[in-house]
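With one protein chain withheld, the remaining protein chains of the complex are depicted in position.
After this line comes chain A, so read on.
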Amino acid sequence: MSITLYDFELSGNCYKLRLLMSILKLRYDVIPIDFYPGRQHKSDAFLRLNPFGQLPVLQDDDLTLSDSGAILAYLAKKYDATGQWFPNDPAITAQVLRWHAVADDITATSSAARLALGMFYDVDLEKAQQGAHRIFRLMDEHLWFGEREGRDWLCSPAHPTTADIACFPYVMLSEEGGIARQDYPALRRWTDRVRRIPGFIVMSGIFPAGRALETV
């Protein structure tokens, strides 16, 4: 196997793949793509790889894949021997895919606001921020009741899945889009948990969490 990631260091969607590959202890090569300001993801060479003109792209031997959610599922199904990160159970698969879709909504709102404020993208900032708050409210409620019901993660298994990885980066980077997380205490606690997954790595703007208290 030889994995190559077409990567932009400051992209949360690329970071999702680096994060999962770090957790799964996979080795991979990186080809940096200058998303900003170079707009290399719209270059002819890149469009030949991914006609949608979006990062990330991942190559595994002869296979070329795009879309961070799809690639997360691919990596988990192919390289996660435990089967935990993308479980085979039909009901849980549906839950994971449901949250992959939420992750895309978070990208369309929180990440868009960040692009507007940090990379001068022409988006409706206020609409993007409001949209992010609407999703964060739902996530906070889901996670708060999860804590009461003994569930620590977005989906029902007792361990994290690719759903948690997919939703995590642009929640953490929301402040860069002017979206405070003060009103979402359960969401903040969930980000602590994600940041304590063995193999967790950082990216610019995403700090490690402190160690959990070992109460053993």
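Here is the rule we go by: a residue touches a chain if its C-beta (ideal position, glycine included) is under 8 Å from a C-beta of that chain, and two chains touch if they have at least 3 such contacts; residues count from 1.
Note that contacts and distances are computed from a predicted model.
Look at the chain that isn't drawn here: its UniProt entry, checked against "Rieske 2Fe-2S domain-containing protein", "Zinc ABC transporter substrate-binding protein", "Glutamate/aspartate transport system permease protein GltJ" or "Electron transfer flavoprotein subunit beta", names it "Rieske 2Fe-2S domain-containing protein". Check A:G53, A:G83 or A:P185 against the missing chain and you find that the one touching it is A:P185. If you put the missing chain back, the residues of chain A touching it would be 141, 144-145, 147-149, 181-183, 185, 188-189, 192, 207-213, 215.
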